[in-house]
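All protein chains but one are shown in place.
What follows is chain A.
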Amino acid sequence: MTALKEELKRQIIEVLHLEDITPADIQDEEALFGEGLGLDSIDALELIVLMDKTYGIKLADPKKGRDIFQSIDTMVAYISEHRTK
């Protein structure tokens, strides 16, 4: 689980071009959108592609994204349960 968290943080930093941010700067329970990391709707689309491309998870229902993308913890929990890659 810890390894997956680290891997996911590195992927998010790379895909979203989060300059000057390291995996250590992203707290596991921190909000990814809004107040926390400050991601926006375009980033959400990038995360959907990331889930599909890297873990084989297709998010057909965008409403689910709101819960899944709350934090690193929620993303890792969902990936662990649904990954096909």
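The working rule: contacts are C-beta pairs under 8 Å (C-beta built on N, C-alpha and C of every residue); 3 or more make two chains touch, one makes a residue touch a chain; residues count from 1.
Quick note on the criterion: contacts and distances are computed from a predicted model.
Asker: Can you tell which of "SoxAX cytochrome complex subunit A", "ABC transporter ATP-binding protein", "Phosphate transport system permease protein PstA" or "3-oxoacyl-ACP synthase" UniProt lists for the chain that's not drawn?
Answerer: Going by its UniProt entry, the chain not pictured is "3-oxoacyl-ACP synthase".
Asker: Based on the whole complex, identify which of A:16, A:32, A:57 or A:76 touches the chain you can't see.
Answerer: Residue touching the chain left out of view: A:16.
Asker: In the complete complex, the non-displayed chain touches which residues of chain A?
Answerer: The missing chain touches chain A at positions 15-20, 38, 40, 42, 45-46, 49, 52-53.
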